[in-house]
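Here the complex is missing a single protein chain, while all its other protein chains stay put.
Up next is chain A:
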Amino acid sequence: MLDAFFQGAHQVFAFDTLLYMLIGSVAGIVAAAIPGFTVTMAIILTLPLTFAMEPLQGISVMLAVYVGGYTGGLISAALLGIPGTPSSVATTFDAFPMARNGEPGRALSLGVWASFFGTIISTLVLIVAAPPLAIVAVRLGPWEYFSLIVFALTIVASLVGNSLIRGLIAGVIGLGLATIGPDPMMGRPRLTFDMDLLSPGLPFLVVLIGIFAISQLLGEVEVHGKKVNHALIPKSIDFKTWEVMREVLGRPVNLIRSSMVGVVIGALPGAGGSIANLLAYDQAKRSSKTPEKFGQGIADGVVASEAGNSATAGGGLIPLISLGIPGSAVDAILMASLMVHGVSVGPRLILDHADLVYGMFIALTVASFMMLVVCVASMRLFLRVTDIPKQFIVPTVMICCVIGAFALNNRVGDLYLLGIIGLVGYILKCLDYPLAPLVLGVILGPIAETNLRRALMSDGDWTVFLTRPISALFLAAAVLSVIFSIRSIWKAHKKDNGQKGAVV
């Protein structure tokens, strides 16, 4: 075993591997920082290059891109209020207000450190507990997935902002949008009205960019009349790197809880980072003593979201390494790159290719340190973005969004969809509808539908949802979550009324 470990280490710590990894890390961070460009795209661009590399070298470079990518999304989330990737939606909630309040440096630092610790924690879990966790994950059937998604839908209550009703409406709109296009089981068209534009459905990323980026950018240019020559964010203050590290480590409960949420969600094939950050944020908000401060720039919110999404990197590798089952699109690409080299990825990977598996553990750790160094060293550069006047930054970001939306599926129709959805998002935003529930609906709707239908195809009996223990557990959690939300809303109401009474 030690032998294999050193063999793996030897390959990862080769000069060329480290150099390629560094380039990969920078590429991942930059790609994810640009709204519309995702980690998956960066990895696809890396894939052909790895064909020419040794298997472990190729995988190490991809892991560097992967880890960098989970952090990069935070940069535009904090500085522009636009999630750079689907996994940094929750980061915008607090990092952006924090930056607007004059602390962009702190917001970035918090996110970087939370990401770093999130990756490290997930790597540790991966090393220690991968096989048993993977066996649990593979046993989960459609019943458990459906119940999990029901539970995840209840977190809408944490994301509603000012009005519960508007939040719920936004969530339902999201679920509705997700039904457009081919149905997930049979591929039959639904609500497409025979239009080519709608026939492939609304790609999740296009909805995300349209809803968050376009509406945010339109909001930025609302002030008309005099020429606004100022930047989006008032002034940049320094990052206090070490101080912030202590700040992050000073919240061990939040950090570990969020990372574990990320690991578990990452380990479940099909869910991934785009849910983990929202779930982690929700959990942090609920267990906070000051939940009302969430959304106004609280450090806990940034830490939860970033630790949560970065931890899915290690989590996603759990089923891949122990069973050869990819947890996400990115993991599927990692697996393909190994297969092309003749490495059979399956339950015997760790027995047959121990050096490779240890090498991956090492590479993941090295990649997170690289990400940290690159981010800390280049943060000053990123903060310069905040010096650029609005009239330059808004159109530039808009162009990136459009290119990103196109590059996703190379379909021109997606660009029209982007425009329409962007407009809808802007209108909803003007009417003070929260946008996160809508996006959550779009992410979760298809997963819920697929698994519900799959469950009933496997067994027509509805009670199976309650008789399978893990499924029942999730459903119970969902009920509790709803009760908890109703109670806290009711409490807030009473407090409001009490205050009003006092004034009158």
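By our rule, a residue touches a chain if its C-beta (ideal position, glycine included) is under 8 Å from a C-beta of that chain, and two chains touch if they have at least 3 such contacts; residues count from 1.
What we mean here is this: contacts and distances are computed from a predicted model.
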The complex's invisible chain, by UniProt name, from "Na+/H+ antiporter subunit E", "Tripartite tricarboxylate transporter substrate binding protein", "Sulfite dehydrogenase" or "ABC-2 type transport system permease protein": "Tripartite tricarboxylate transporter substrate binding protein"
Residue among A:Q7, A:N101, A:T179 or A:S199 touching the omitted chain: A:S199
Of A:L110, A:V125, A:I298 or A:I325, the one touching the omitted chain in the full complex: A:I325
For chain A, residues in touch with the removed chain: 37, 40, 44, 47-48, 51, 138-142, 181-182, 184-189, 196, 199-201, 269, 323-326, 329, 332-333, 335-336, 339-342, 344-349, 403-404, 406-407, 409-411, 450, 453-454, 457-458
